[in-house]
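Sending over a structure as structure tokens; questions will come in a sec.
Here the complex is missing one protein chain, while the rest keep their positions.
Right, chain A next:
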Amino acid sequence: MNILFVHFLQVNTPVPRDIPIPLPLPEWLLVVLLVFSFLLHIVFVNLMLGGSIVTLWAEIKGLKNKFYDTLAYEVARTITVNKSLAVVLGVAPLLSINALYTIYFYSANALTGIMWILIIPLVAIAFLLTYLHKYTWHSMERFKILHIGIIALSVLLFLFIPLIFLVNINLMLFPEKWSSIHGFISALFLPNVFPRYFHFLFASLAVTGLFLFWYVGRKNYPFETIFPNNYTRYDVKKIAYSLTLGASVAQFLIGPIVLISLPSKGFGWGLLSIILLGASLALIAMWWIWKALSGPKEAINKRFGGIVVLMTITVLFMGSGRHVYRANALNPHRELMAIKTAEFEKLSANARLNVNKDEASQLSDNALSPVEKGAALFKTNCSICHQKDTKLVGPPITEMVSIYKNNISGLEQWIKAPGKKRPDYPQMPTLSQLSDADRENLAKYILSVQ
């Protein structure tokens, strides 16, 4: 096993030290928190992205058919709520990944720094656009194309932002690549970024389909007063299910590409079985959706609960698989990092010990005269600005002597509370670390200089 990972991790790999503070929780608990809170977050991200794509599509189709326009408005109204939940639910997984993978995550962030921090304004702008789109729905009815342009712009932003996150999540797994990265673009083209991106994209559409199915099917949803009267809930539900089914089929094409393009270092039988198990559950759900779509109108709601449960389990499996890969890929490196950190802590402790010994031996040296003590104090506290007979930052010693020749307490007072006398010199800072005795010794030394 050792030989294997040494072989895979190249020599051009940094091994930094870890933060030398224990994790706040047992590692397994942090992992559970990370996986669950992340899935909760990503579902709302899916709904935000999927919802805005559906809105854009329906609003364009709505130019010809009022039904689609109504559908677009109904979906648009959910985006702003889902996006708020997506952001706020993102904090917990962010906190957990920061604690668990501090070195890896922050290193990836720094290497793609400009784009990483641009997430903040880009998301804020995208959110403002979704509000603009929602709240100008009626007032811009006569400028439909412009109105569609607003949601199109926010869809573009929503499509781009996940790519930044994915680049970081991907880059953190490969310390061996860090020295070859020069900014976001070069990290973008590491293998596996784009396959994972499309995997996420289609997941968003699939989840949004299920959400839409539930949303219009709710008992207290006044469908009949909202939509044109020749349409029924069935029409929307059919669109919703078709979206989920179509996106899921696409997942079966992209999924294998994601697997193949994953660098082999995190691979294992465990990972493969988790993913295949998740995929097979999704197949059952897809079959049920197909039956509902092709069956009679009245039966479309049959098995909706079961489909949601199966899809949720699939998502849990995929989320866990994702973590298993990350753990497999990074554990050998983490092990080396832990050894390195422990060795450094020992070195640092030794160096500390020796300094303390030196200081102790200096302190025991009581034989020094006041002038000698003052000279030592002058060297560490004053010599950076004052020299014997030339101006450095402040005036030279010779000048001090000429001013305070017969006034040692005046000099001590000045050191205690320095002021600003000369226009062409900066003010002297207060040296609050000095004691009265220090100042006395210092003054004695200064006035002893010939």
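By definition in this document, contacts are C-beta pairs under 8 Å (C-beta built on N, C-alpha and C of every residue); 3 or more make two chains touch, one makes a residue touch a chain; residues count from 1.
Keep this in mind: contacts and distances are computed from a predicted model.
> What does the UniProt entry say the missing chain is called, choosing from "Molybdenum transport system permease", "Cbb3-type cytochrome c oxidase subunit III", "ABC transporter ATP-binding protein" or "Lipid II isoglutaminyl synthase (glutamine-hydrolyzing) subunit MurT"?
"Cbb3-type cytochrome c oxidase subunit III"
> Touching the hidden chain in the complete assembly: which of A:L253, A:A351, A:L368 or A:I403 does that?
Considering all chains, including the one not shown, the answer is A:A351.
> Can you work out which residue in A:N65, A:S180 or A:S369 touches the chain that's missing from view?
Hidden-chain contact among the options goes to A:S180.
> Given the contact definition stated above, which residue among A:I145, A:I384 or A:I403 touches the chain not shown here?
In the full complex, the listed residue that touches the missing chain is A:I384.
> Tell me where the left-out chain touches chain A, residue by residue.
6, 9-19, 21-25, 80-81, 84-85, 87-92, 94-95, 98-99, 102-103, 105-107, 109-114, 116-117, 119-121, 123-124, 127-128, 131, 176, 178-183, 336-337, 339-340, 343-344, 347-348, 350-352, 354-355, 380-381, 383-385, 392-393, 417, 424-427, 429-433
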